[in-house]
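Below is the structure I would like to discuss, written out as structure tokens.
Apart from one protein chain that is not included, each protein chain of the complex appears where it belongs.
Naming follows writing order (A and B), and every chain is counted from residue 1.
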Amino acid sequence: MKGMAQLLHEHPFFAGMQEKHLDFIAGCGENHIYNTGEYIARENEPADHFFLIRDGQVAVECFVPNYGALCLQTLHNGDIFGWSWLFPPYMWTFDARAEDEVHAIRLDGKCLREKCEADPAMGYELMKRFARIVTQRLRATRMQLMDVYSLQWPPLDRGQ
Amino acid sequence: MIPTLFRIDERNDEFEGTFTLRLCAPTGNRPAAFSPGQFNMLYAFGTGEVPISMSGSLDDDDAYVHTIRCQGLATRTIERLNKGDVIGVRGPFGRGWPLDTIAGKEVLIIAGGLGLAPLRPVIYQLLNGHHGARRVRLFYGARRPRELLYYREFERWADAIDITVTVDHADHVDRAWKGRVGVITEPLEAARISSAGTIAFLCGPEVMMRFCIHTLLKKGLPESAIYLSMERNMKCATGLCGHCQWGPNFVCKDGPVFCYGSVRSWFNLRAL
């Protein structure tokens, strides 16, 4: 059985992070297994955690009244989920659901928030990592928006 | 150069608006051999010709297999054809994938949407153990689950190839979809790719290829190890009509497959 600090160390999200910071963060983390179909987060509920996915697939969803859950993106081994714990009002903006058995490290956001405030150097290190994830997701979302495999592209030269 | 008449021997609808034809030379002659990545000009009676790459196996040497998407007059006319109907064929044309350079290497096949069609002959070759690749990975992105090309074959391919499939969108029609949702660059980004001894073949919409190339370069893959298949307006297919010019290249005879290292400056120019 690997220790929490070791598990974090191996996760790409924390690559290159200082030992002492990792040791601290490890203190805020616990292993957790979600069963297929179980919600990891629900829209508008308090966002007290973030998750490092070690195994399994997580669907980021939005509930549409006359349709049901619409999957916007799936996350996998090596991905992280959740940054709502960083920003007030600390509420989830989407649902996250385990699509199969998901092994995750659940990190206590409240504990990390307080530590980040107290230790700006660590806070900055963590924030840089989140910023990178957010930009990656934004890029992916923009590509999704482009719908590149669609045929429905209006020609550039029409109506000129 | 006039088209040779081929007979439609088999027709499969892949999904709405996209279908695959197997074309046999009517006299029972063997059609000219092709290399994966090459294309034919298909002539629909009276409406024009379209360049379509071969998507079948080299071992099926009695026929050409083409996967076609309905998008213009000629492809719509072809779409109305059935088994037994006749179609004009000129080809094969162009330069295909550099299969003679992959021995001992890991091959990344990165396809988007219909871009899997010109790569399927490569996949068949590799499944049959030809060309001596060390390992093969397929990254395939499609618009939505019901528009995944050749999906029924994936299970068989998975014996020899690591397959990652992702769709941009999964809506109510595809409720049963349990796979990845998100763009193709995401799994590519997450994959461990060794910068040495890897070769990447890309085919898909130009934007998709651009972003994938960006990801590959970030991972240290040299430009010389990235190959892509370009789409331009091929009309004569013989380098004589001028339509498919792309910088100094004629896509029909110098391509459609190019090494990114040799075309980078053209690839990054807009409206070229």
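Just so we're on the same page, a residue touches a chain if its C-beta (ideal position, glycine included) is under 8 Å from a C-beta of that chain, and two chains touch if they have at least 3 such contacts.
Heads up, the rule we're going with is that contacts and distances are computed from a predicted model.
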UniProt protein name of the chain not shown, from "Spore cortex formation protein SpoVR/YcgB (Stage V sporulation)", "Peptide/nickel transport system permease protein", "Sulfite reductase subunit A" or "Acetolactate synthase": "Sulfite reductase subunit A"
Touch with the omitted chain, as defined above, among B:I8, B:L149, B:C236 or B:V257: B:C236
Those residues of chain B which, in the complete complex, touch the missing chain: 1-3, 5, 43, 45-49, 71-72, 86, 88, 231-233, 235-236, 238-243, 245, 247-248, 250, 253, 269-272
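The definition used in the following text is that only the chains that are shown with their structure count from here on.
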Complex contact set, residues of chain B against chain A: 17, 69, 71, 112-114, 141-143, 147, 166, 168-172, 175, 177-183, 185-187, 189-190, 204-205, 207-208, 211
Contact set on chain A toward chain B in their complex: 57, 59, 67-68, 70-74, 76, 78-79, 99, 136, 139-140, 143-144, 146-151
